[in-house]
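Structure record follows, encoded as structure tokens.
Every protein chain but one is kept in place in this view of the complex.
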Amino acid sequence: MNSGYYPKIIGFLCNWCSYAGADMAGTSRMSYEPNIRIIRVPCSGRVDPILLLKCFQQGADGVLVSGCHPGDCHYNEGNYHARRKFALLRDFLDYLGIGKERLRVEWCSASEGQRFVDKVSSFTKEMAELGPRSES
Amino acid sequence: MNLYISRDDLMRWLAQLLRERILLAPVRVEGLILFQPVSKVEEVALDFANTTLSPKEWFLPPTETLFSMQRNDGQPQLVPSMVEKDVVIFGLRSCDAKGIALMDSPFLREPADTLYQERRTRTSLIGLSCRQAQPECFCTSVGSAPNDSSHVDILLTEIEDGYIVQVITDKGKALLPQALVESEEALPPPPELQAVPTKAVTQAVREFFNNPYWGRLADRCLHCKICAYVCPTCYCFDVRDYFNKGNLERVRSWDSCQSAGFTRIAGGYDPRATKGARLRQRFSHKLLYFPEEFHDIACVGCGRCVKSCPVNIDIREVMSDLEQLEAKSGS
Partner (left out) sequence: MDSELIQQIRNQARDLLESGTVKGVIGYERASDGLTARPAFAYEPAAVERLIFDETCTHNLVIYLRDKKAEKMAIVVKPCDSRAINLLLNEKQIKRETLFIIGVTCPGVVETSWNYKGQTLQARCQTCQLSKPLVYDFLVEREPVEWPKAVPYLNVQEMENKSIAARRGFWLEQFERCIRCYACRQVCPGCYCPECFVEQLDPLWVGIRIAPKENELWQIMRAFHLAGRCIGCDECERVCPVAIPLSLLNQKLEKKVKELFDFQAGLSPEEQPPLATFKKEEKLGFEE
């Protein structure tokens, strides 16, 4: 990270896959950037767009939503709905002047500790490069 | 002989006021005219009919913190809200000035609303007479007039190249610039306005409280909050406490009796659950309850509700309908 800018990243991780994946990264002692603050949700489909807007309003520089791989949702179809919702929301956020890069959607299973680490790392670096939002 | 100021000198005077105080004036914003604080006198609009929102927002803001409570060494400490600077409102129409005077009744009687009171004390009003009436105007039917000077500190009336200046109060006198001259120009007569029947409305609202008229009228009402929010004399509000890390902020925001659930109480009962009951309340408050309490109809004839209502609920039509109900009932 350069010039002392420390992006704040909020992560919404679904309990059954992504949160467990993050847990696995932890128990395997894999290290990754500490910028992310994790919020556990039952399913990526539960993540309401208003939660993401509030994150941005309260100072988040980037938001990561991670759920089970499509087809593997613990609740069968939550992540299918999430996929559609966030496809629209990313584009809409861009239109509103909150860049689409600031919302990242990933699918990460319980056994993919390394994948979780890779995704968080790349997202954090991307946010550091993007810089803070102009009007925060 | 009247006092007179040229347009150029008026601009210089406003620029001088701007240096010492907050100057609120009509400003063009996205095709609307709104009272806003100006940073340069060039922003002031001089040719306009009236603003979309009334100036009441500068006495009763859409949102304000009534007070906050902060923890200081574990002890709660009350932090009152402050009004920061002296204000001059320029370009106020007589109807709106009357609107402020009407709001004084509920807000200044003991115990006074201290925030409103402080804003009122520290604000001076420079009125602008209407040389033309708009199709929605009816101030003369509700106790005002296009050139009514009763509720302003200074009243300006536009004539060729400048304005006749009437100094009404000592507060106004304290604002005056050097550049006033005397003029032999007479005050022009005010424009003629349509007349709306208002003599019998208070009695009619009382008498026809249970009439199905209100339900029929409310059929098309959207129950949004536009009429209450654009009105110079509506003042309903909601209050809520916000907590954050052990600190409390008590916030007051505009609300409207029109919206569904406005009168819903704990337990779920709602005395004004129907559209008709809510719409009736608007007119009952303005035409009956407020006059009973404060001896004046809570309507200044500015016509903003007439212009802004998306479904054309027209208070003048309501007054006329009430008069007809009265006539039919043979009273």
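Worth pointing out:
Residue numbering begins at 1 within each chain, and the chains themselves are lettered A and B in the order written.
In this section, contacts are C-beta pairs under 8 Å (C-beta built on N, C-alpha and C of every residue); 3 or more make two chains touch, one makes a residue touch a chain.
These numbers come from a predicted model, not from an experiment.
Although one chain is not drawn, the whole complex shows that of B:E30, B:D73, B:E110 or B:D161 it is B:E30 that touches it. From the options A:A20, A:V41, A:I98 or A:A128, the residue with contact to the chain not on display is A:I98. In the full complex, chain B contacts the hidden chain through residues 29-32, 52-53, 62-63, 135-136, 216, 219-220, 222-226, 229-230, 238, 240, 242, 251, 253-256, 259, 261, 275, 306-312, 314, 316-317. One chain is missing from the display, and on chain A it is touched by residues 49-50, 53-54, 57, 69-71, 77, 80-81, 83-92, 94-99, 105-107, 134-135.
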